[in-house]
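Sharing a structure with you now.
Only a single protein chain was left out; the remaining protein chains are all shown in position.
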Amino acid sequence: MNQPTDNTTSISLVLAGSGGSGVITAGNMLLAAAAKAGWYGLMTRSAGPQIRGGEAAALLRLSSEPVSAQPDRYDLIIALDWLNFERFADEIPLDKDTVIIGDASAAKKTPAFVTEGPARRGDIDFKSMSKAIPGGRPNMIALGTIGALIGLPEDALDAALSDALAKRGEDAIAASRAGAEAGRAIAAEMPATPKLPTPEGEKAGRWLISGNEAAGLGAIRGGVRFVAAYPITPATEILEWMSPALTKVGGVLVQAEDELASINMAIGGSYGGVPALTATSGPGLALMTEAIGLAVASEVPVVIVDVMRGGPSTGIPTKSEQSDLNMALYALPGDAPHIVVAPNSIRDCVFTTQWSVHLAEAMQTPAIVLSDQALGQAKSVIAAPADIAFFAQRETATTPAEGEEYQRYAVTASGVSPMAVPGTPGCAYTADGLEHNPRGTPSGGAKDHHIQLDKRQRKTDDFDYGQHWADQAGEGDTVVLTWGSCTGPVLEALDNLAGTEQSARMVSMRLLMPAPKEQLANALEGAKRVIVVEQTHSGQFMGYLRANIDLPKNVEHHCTPGPLPIRPGDIETLIKEGTPS
Amino acid sequence: MNQPTDNTTSISLVLAGSGGSGVITAGNMLLAAAAKAGWYGLMTRSAGPQIRGGEAAALLRLSSEPVSAQPDRYDLIIALDWLNFERFADEIPLDKDTVIIGDASAAKKTPAFVTEGPARRGDIDFKSMSKAIPGGRPNMIALGTIGALIGLPEDALDAALSDALAKRGEDAIAASRAGAEAGRAIAAEMPATPKLPTPEGEKAGRWLISGNEAAGLGAIRGGVRFVAAYPITPATEILEWMSPALTKVGGVLVQAEDELASINMAIGGSYGGVPALTATSGPGLALMTEAIGLAVASEVPVVIVDVMRGGPSTGIPTKSEQSDLNMALYALPGDAPHIVVAPNSIRDCVFTTQWSVHLAEAMQTPAIVLSDQALGQAKSVIAAPADIAFFAQRETATTPAEGEEYQRYAVTASGVSPMAVPGTPGCAYTADGLEHNPRGTPSGGAKDHHIQLDKRQRKTDDFDYGQHWADQAGEGDTVVLTWGSCTGPVLEALDNLAGTEQSARMVSMRLLMPAPKEQLANALEGAKRVIVVEQTHSGQFMGYLRANIDLPKNVEHHCTPGPLPIRPGDIETLIKEGTPS
Amino acid sequence: MTAETALAPKHSPRDYKSDIKPVWCPGCGDYSVLGSITKAFSELNLDPENVAVISGIGCSSRIPAYTDCYGFHGVHGRSLPLAAGLKVARPDMTVLVASGDGDGFSIGGNHFMHACRRNVDLTYVVMDNRVYGMTKGQASPTTEPDWDNALTPGGSGISPFRPLVIALAAGANFIARGFSGDQNGTAKLLKEAIEHPGFSFVQILSPCVTFRPDQKTWKDDVHDAAVDPTDEIGRAARRLMTDDGFNTGVLYKGEREAFQPPIGEATATVADLEGKFAL
Partner (left out) sequence: MTAETALAPKHSPRDYKSDIKPVWCPGCGDYSVLGSITKAFSELNLDPENVAVISGIGCSSRIPAYTDCYGFHGVHGRSLPLAAGLKVARPDMTVLVASGDGDGFSIGGNHFMHACRRNVDLTYVVMDNRVYGMTKGQASPTTEPDWDNALTPGGSGISPFRPLVIALAAGANFIARGFSGDQNGTAKLLKEAIEHPGFSFVQILSPCVTFRPDQKTWKDDVHDAAVDPTDEIGRAARRLMTDDGFNTGVLYKGEREAFQPPIGEATATVADLEGKFAL
């Protein structure tokens, strides 16, 4: 594990407390304040099993550089109380330099892993302090303490606090300010943590956004104007963000009775000419596969965002894992070529989802976007995503000339056939999940079947995905091959090792299906070591790679399931010491 | 293609006609008669798209040896009329030695591929001939002609005819007999076909059965006593056979409202302690994957038979393909280890389905049986399947001693934990699809997740599947690696090449998941050539093999989609000439 | 959807028929239903390209390809959400949904209820033959409990589904029953159903000559219903709960507004949305 260094560029901290103590509110303010101060940041939340009112923790990492991963260790932990705090133990690696500040009034309840751990400790009597302030609350005290300890400029915190409480009125703001002030004052009595340097340079062009919001925005950017969906954790925020947003840009979201209805509605909307999407998580995606197969066979574009959570079955709904990969690739009945892409950061949720709309529409086939809980439900301060030119550009048909006949499934070189928008005279056709001839007439003949299978496969195989099939970074003859939310920790590890003997390259695949075989082979050329990193138990990504390319015999494999994140330090150790066998 | 030889051991013929002409009835009689005569046989039916009343063809292959594949060519084709006969052209390879007998009264309607083809021809005026017999029907005339041409003993045909018409009464039998007699008489005027020699030896111990019936029987043999299902082509016959059969042996079949209900009912029945099954085809399996994942997570045994048909989507419901392989292996959300097995012949549908019940129950996990239309809907005369000792043997829990606690998901060496049958005092537990601790209490903790993932994986990985993981045959350093209904044609090709320079071995995998990696590696050891044979478009089996074992670089691949069967001659050519590249 | 029915129709019923030969058995009731549908389209003066016929899987669900309108032959049981998606995205299209008693009431039963509630402007035509025709003769939700068949020998033992009262209870606004033997009468019902705003449900008794030859008596069983379709909903419930299943006509009509969120009317740009994230 990394030790805190003098030239700190990132600070990590946890604010925890029992139900109703407002730690998430305070965490959000902290992130906003850090953003205002010119820092980047990432905030994840963790909660007990209770629907509401259970213990919660805000896990923050603030930095003068963009943050791509959860930290290896925490600099500071503030617990407003110790109730069920041990529930978070796994998620909060601490060491002798960690500063832990607990509730002075309940010091006896301090859990063993804290008292027996190596960390430096302080105590604050949050309750008495907040009682002394009219309308004061412990979470605001903590906010002030944290701000002072990590060097967050007062005005930034103050501004964030005022923004957040604007609707609650002046009194609330004043009380919170007073609380923060008291917290700031007492910080001097606490063990010191590293401070973040005041950032230099450009502060403009930054966004505060969650991965789920980013996916929703990417979809709208790409042209999606029809969404049908059924709520499910951890995908619901995509829908809740998109619903009013779509209304504003002339689109619509329909809440369906279940996932069977959602996907079929989306296909219906898209058949009508309006780019369409649904979003779900594992159990919901399982219910959609029959209809996704219909979209393949009938050649209707549609985007399905799967925000993965721990599986199998209901699994661990609030935690992340990459274990829906196999399902996204292979769950459709029959030979059903489709697109699978995966964003590799919160910021990339915008790009990849937008791109997926473009791909689905260009190839008239479903595109599955594999996001996950770690991206979707985390909030981050990011550099504003670039504008890209990928939009829904569906090749449509026009009324044929006299004596000519429209063939919906005409055999073309690219495999893509012009798709008539209902309402176009002379192009009426029936979209069909039964095998058919080029006109669309059902046919069980061997020739028709083969021709249409070829055509559908050709569409996705021959498409030019450009350089977007993967993100590559680093230098060296060790290649770390990964995807999705594992990318962040790998990137950070590579950064840390850059210029050392262990300097390595990363290939993070954005395009998973069709497998970019040639591109991958080229990217791996000359690699002395290949290390595959994924967050599953059974090694789904490795199986997929093996099925598609020849990996070196000595390929190494780092494969752990959720719910804990893969951390940069894990990858560094791996590169330095090899996969334990 | 093979030419007919003097030492004929098999004869292939087609009887075709328009709706209502009774060709399937006649085909069934022919198969029964051949069985009575001591022959083996295989009958497949083909029909136009009409629900009923459309043209149909009975495709028969009769032999003195067990028949494992559709033939390379046909010796004899009888068309009662030519209506839409060309629809069957693809399925009926003919050559200069094929004898084609058509309707003399409609000779002009003979399709071009017949008149222009190389075959030898004869004509019979079925209509006039049958009109001359009170109650006479053209199909019975044809029956008699065929019997005489191929050397089917008169008494066998007569007995089959009487059996089939027993319910219709004496007059019907007499009329049919007279028709067959007339057909026999006119056979002398037709071009000769090869004759099958009168079989010697043991005629007892033979069964006449379809693959779907065989699967149903295997399930009941294994101990299944609860079935819930929803009809779908080509799986319905499993259910229609099982329904009354279950009632007789004290079981029950419930028709569900859809596949979501079927699979959940089956899981509920099995949770109750009664071995349970459902059967479906691709679209239905797609709807079941969420609940199959539940069975994995909650550790409830259940058998799911998927009788594959042409895909994707509704595809070609009445034709065969192996393209649900990926779905069966990979469609469950999360890391969800389960069993996938595949019968490799009609006869093996009994064994493999029975085995699947044993596996599911022993490991308390779902087992998917991948049959296909070519096995399921074909009827065959087979050697009676052997009795095997695989039954449902679920490890159950008994009331714990005072002070001890029952742990449903106790961590054991094998991964299998004793499962309490509801009603057992002191063992009440809640089966759960949420991740849980050994007791079954929901838990999102990293340790519990990892322990249970390991446990579930261990159950299937460490199980001793014995030699049943594959069927092996032949000799040589060429290995044909295949599965399911491709096995028959491969076996026949190997038989034909046995003792020649091209003599080869076959490995036909019955156990697909978990991948029997070591067994496979051993079986392939020393192979100079490996040829993978499968009936998909995208090479699903090859991808699966690649993911799991190291194949030689020069591996060859024969991969064609449905609806046409792979024929022995295709495989022979492949072995002799290599895969065209 | 207000058609100038007084004028001579622009298109004959034939104009809505494709040249694809139905797979149906000779004598199947669905031929006549196809005729009623095209007749209704013609009398409503609809341009074929502005009509979509959407279905699931079953003999009855084969109808889209036999029309010369836009169509979608989807998967089993999901025609209604497919159609709802289309209609919400394209309110300008006239959308007719064709289904069977298995497709619509067994696997598709949930969508049926929720389509009634949601009230998207669709016309839902269920060809009820009290059997799964396509899969060769199993009991459907509307099948008599004692009808013998291979899958449930001796009969399913389950009391039949009452689609019309379910529709009413679920919120449907237009409920009618027709008989395929009366092509003109059914065409009239369909015309009225298409013209009615919101979700309209028309059950058409359409015999399966192959697996239910006993249904040839239906022509004697059906009778006109003399009811006030705008009756108070409680009385309508009582009526539909206890009817004999053979009374034909419009049996209920309500006035609930159709569900049609605005689409295509932007009040902001994508850049405006992005602005909310900018610091």
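Letters A, B and C mark the chains in the order given here, with residues in each chain numbered from 1 onward.
Methods note: contacts are C-beta pairs under 8 Å (C-beta built on N, C-alpha and C of every residue); 3 or more make two chains touch, one makes a residue touch a chain.
All of these numbers come straight from a predicted model, not from anything done at the bench.
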Q.
If I'm reading the header right, one chain is hidden. Which shown chains does it touch across the whole complex?
A. A, B, C
Q.
Can you tell me which of B:Ala107, B:Ala132, B:Ala166 or B:Ala384 touches the chain that was removed from the display?
A. B:Ala384
Q.
Tell me which of A:Pro244, A:Gly466 or A:Pro552 is the one touching the absent chain.
A. A:Pro244
Q.
For the chain left out of this view, which of A:Thr44, A:Ser130, A:Thr236 or A:Gln407 touches it?
A. A:Thr236
Q. On subunit C, what residues meet the omitted chain?
A. 106-110, 113-114, 117-119, 141, 157-162, 165-166, 168-171, 233-235, 237-242, 256, 259, 261
(Q) Give me the subunit B residues in contact with the hidden chain, please. (A) 35-36, 203, 205-209, 213, 217, 220-221, 225-226, 228, 245, 247-252, 254, 256-258, 260-262, 264-274, 276, 290-291, 293-294, 298, 381, 384, 420, 422-434, 440-442
Q) Can you list where subunit A touches the absent chain? A) 49-54, 230-233, 236, 239-240, 243-244, 247, 253, 255, 257-259, 283, 313-314
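Quick note on the criterion: only the chains that are shown with their structure count from here on.
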Q | Of B-C and A-C, whichever chain pair has more C-beta contact pairs | A | A-C
Q. In angstrom, rounded to a whole number, how far apart do the mean CA points of subunit A and subunit B lie?
A. 44
Q) What whole-Å value do you get for the distance between subunit B and subunit C if each is reduced to the mean of its CA atoms? A) 38
Q. Among the residues of subunit B, which ones contact at least 2 other chains?
A. 49, 283, 313-314
Q) Can you list the residues of subunit C that touch 2 or more other chains? A) 73, 75, 77
